[in-house]
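Following: one structure in structure tokens, then a few remarks.
All protein chains but one are shown at their positions in the complex.
The block that comes next holds chain A.
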Amino acid sequence: MNRESKQSMSVAPLTVSGMTVAYQKKPVVEDVSFTLPEGKLVALIGPNGAGKSTLLKATLGLVPAIAGEVSIYGDTYKKMRSRVGYVPQRESVDWDFPTDALDVVMMGRYGHLGWIKRPGRKEKELAMDTLEKVGMADYARRQISQLSGGQQQRVFLARALAQEADLYFMDEPFAGVDAATEKAIIALLVELKKAGKTVLVVHHDLSTVEEYFDHVLLLNKKLIAAGPVETTFTPELLHETYGGKLAIVSASGRQTLVGEQ
């Protein structure tokens, strides 16, 4: 693993080229190509129905693409799977499933464990550590349906951390969470960045992009722009991405962007 990381220092964590996805006849993601720089927090933003989640899922091979190639640390996703962590949308699972928070986090180790083998003490310790990192250690044995939405989101994040990956994909981690969870997620993103990890986040809230992220991908079926926040997160490019649905509101002297929700 270590040797691999050193070899791939110069290789981009993720390169997507010509990604096209269609449901029935309509293309939802059209010819998208981009490269993620290493060790950055990247926001994938765009209006509703712009194909943000679809692009992320197609990159991970969770929905079939009509065309397009994905390269992760210079190799195929199949070979580099152990270096990728994934946080799905919270609503994608049934939270009444009979299991507790610690057990869900340990699922992050299943890929490393291989077939049949059960998680042991090592996995349990690692899972407890990651729960600690998201401030959920006290809830380890709590049935997952008894957690609040924000706590469930943090359990999902802890599971991704337990994957010990280098490149993370997060599908709307901030959607419908409380302030405490939002803070916990931000702290976690910062820590991941410090550790040299790369994180791609599907994001909705334009007002926090400048504060939380280094890079942005602007998507509206096609990729409108990609680059550092300072040069890419501009009113002109945002207008192009959101069309007429974007208003620029100036609140207390500070310019704030408000996208349609």
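The working rule: contacts are C-beta pairs under 8 Å (C-beta built on N, C-alpha and C of every residue); 3 or more make two chains touch, one makes a residue touch a chain; residues count from 1.
Rule of thumb we're sticking to: contacts and distances are computed from a predicted model.
Undergrad: Between "Manganese ABC transporter", "Acyl carrier protein", "Dinitrogenase iron-molybdenum cofactor" or "Wzt C-terminal domain-containing protein", which matches the UniProt record of the unshown chain?
TA: From the choices "Manganese ABC transporter", "Acyl carrier protein", "Dinitrogenase iron-molybdenum cofactor" or "Wzt C-terminal domain-containing protein", the unshown chain carries the UniProt name "Manganese ABC transporter".
Undergrad: For the full complex, which residue in A:A12, A:L62 or A:L237 touches the chain that was left out?
TA: Only one listed residue reaches the unshown chain, and that is A:L62.
Undergrad: Out of A:D94, A:E211 or A:E236, point to the residue that touches the absent chain in the complete complex.
TA: A:D94
Undergrad: Write down which of A:T20, A:Q143, A:T208 or A:T232 is the residue touching the left-out chain.
TA: A:Q143
Undergrad: Please identify, in ascending order, the residues of chain A that touch the omitted chain?
TA: 57, 60-62, 78, 81, 84, 86, 88, 92-94, 97-100, 104, 107, 110-111, 113, 115-119, 143, 159, 163
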